[in-house]
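Here you go, one structure.
Heads up, one of the protein chains got dropped from this complex, but the rest are sitting where they should.
Labels A and B are assigned to the chains in the order they are written; within every chain, residues are numbered from 1.
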Amino acid sequence: MIEIERLNVVFGHRASLVHAVDDVSFRVDRGESFGLVGESGSGKSTVLRAIAGLVDDWTGGIAVAGEAQGKRRTLKFRREVQMVFQDPYGALHPRHTVDHILKEPLRIHDLDPSDERVVRTLEEVGLDESFRFRFPHQLSGGQRQRIAVARALIMEPSVLLLDEPTSALDVSIQAEVLNLLSRFRRERDLTFILVSHNLAVVSHMCERLAVMRQGKIVESLEIEQLRRHRPNHAYTQQLFQAAQGYSRDFVASIADDL
Amino acid sequence: MSVASSHPSSGLRGWLLADAPGTAFQARCQRAYLAWLVFRGNPIAMAGFIIIASLVLMALFAPWITGGNGLTQILSDRLLPPSGAHWLGTDQLGRDIFDRIVWGSRITLYIVGLVAVLVVPIGLAIGIVAGYSGGWIDQVLMRITDIFLAFPRLILALAFVAALGPGIENAVLAIALTTWSPYARISRAEALTIRNSEFILAARTQGASSFRILRSHVVPLCLSSVIVRLTLDMAGIILTAAGLGFLGLGAQPPSPEWGAMISTGRQYILDQWWVPTIPGLAILIVSLGFNLLGDGLRDVLDPKGGG
Partner (left out) sequence: MSEAPLLEVEDLHVTFHTPKGPVEAVRGVSFILGREKLGIVGESGSGKSQTGRAILGLMDRRAVVRAKTLRFAGTDLLTADAATMRRIRGAGISMILQDPKYSLNPVMSVGRQIAEAFLVHHKTTRQEARRRTLEILEAVRIRDPERVYRAYPHELSGGMGQRVMIAMMMIPEPEIIIADEPTSALDVTVSLQVLAILDDMVTRRGTGLILISHDLTLVASYCDRVLIMYAGRIMESCAADQLTNAEHPYTRGLLNCLPKIDEESESLPTLVRDPSWAADEVVDGGPAG
């Protein structure tokens, strides 16, 4: 469904060049959920944005549903591939009501911006009609993220790119949003690429994952490998250990990157 | 967190404070109402608001307030001091000054309104396109903005009048051409800040065209700064228009434009001080009103305050 071939993204000018994505290749099959894990600066979000067409300068191959993508994305692509962002407040326009936010994609793609469709979509993400005319600042973080998911799904795409969708949410809300996403994936046979720094979230949501560090993919593995504590690469093992919690011995053994 | 008590809400106030608005209209009214509550808490801003509201009311109800049109000359009543019959006295042609002030408010509002209508759309459009696009488009548009910024207002007005003849519209055009540049700057700054926000990125992933993004996403966020700037600029615009009027380049006699009134009345300042002074005071009060209003609006519309 999605094929990334030797993707490279470089930011900056001569003096301060940042090789944000360095020769990254992977593929995701239709209906699969693929995780990209890494710490900050690993380039995982940049990969996602490059796929979404939000990055100007990239080299390599990006193919979705067999079609190679160039500098610009077509309207058809935009309907098929949608994205959910990390910051629930930042991803909704502060001056638009929920109703406006949900109708906008319909208007852009010349679909009927009917009230019924909006109300139905709201119900599907677990919010009732009373939310239709609220502004983002009147919503909690979890509610905002549900609107973001609703907005992404209202056009019935086949691929969802998720950039740390629950990192800014409380744990209990995270569970609800992750369940929501899982349910949609099952019901609509969606393909996911989920970016996160949280190994537990990725292992719950994904079947395969790739670990990134400083722009490169360090290791690709199946979730089963991760679950049985059998990652090969030392860095993956370090991430795995860190996810278990605090331990003095482990801290002493961390490869210092100061 | 728990709310320990809640206000009783019924009727209009309840509708405006309800948690879940039922229509887009209600939602917008609610936002406006809350902004109004903040505004109302600021006494200086309210003073400015009252002054400007009075100006608008005066202009609207001029025929009923004055019972005439401010142009009636009664030469036997020339240069009378303020009294019961003529609240602000009469001028050198026996016209009631109070009447002329009231009718002049229409001209003041006309000038200010016309300038605003010209300046805001042009400044906004150029600014947001420059800020959002970046690159050479930004450079070209900003250099054009700089060129217009360099024109001295009064001298350009003189040039216009020399070319096109005196009159309010030409004066307005001259003022507008030298006033729009800062608005482009302000809008550009806002657009630059917003450009990489996640909601803009989200709109792009939806497939929104740049035009739609600029119109629906960028403009609403620029409006606050622009409105505040406009209100604060009003005083300057009024003064410039009055200055042009004073030079005989704006409104022409017998039109009761305040600046022209000062000009034609200035020779009487020593013995019949009210003839030039009253219009001068009117200009002062209205300028002050706009400044206070602008300050108040800035407090309400400032993003940190929640606008």
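The rule is short, and it goes like this: a residue touches a chain if its C-beta (ideal position, glycine included) is under 8 Å from a C-beta of that chain, and two chains touch if they have at least 3 such contacts.
Since we're looking at a predicted model, the values are computed, not measured.
For the options A:T59, A:T74, A:S130 or A:N179, the residue in contact with the chain missing from this view is A:N179. Although one chain is not drawn, its touching partners on chain A can still be listed: residues 39-40, 141, 170-176, 178-179, 182-183, 197-201, 203-205, 223, 226-227, 238-240, 242-248, 250-251, 254, 256, 258.
Here, only the chains that are shown with their structure count from here on.
Averaged C-alpha coordinates put the centre of chain A at 46 Å from the centre of chain B. Considering their complex, residues 19-24, 26-27, 31, 197-199, 201-209, 212, 216-217, 220-221, 306 of chain B touch chain A. The touching residues of chain A, counted against chain B in their complex, run 49, 52-54, 73, 75, 78-79, 81-83, 85-87, 90-97, 99-100, 104-105, 108-109, 130-135, 137-138, 148, 151.
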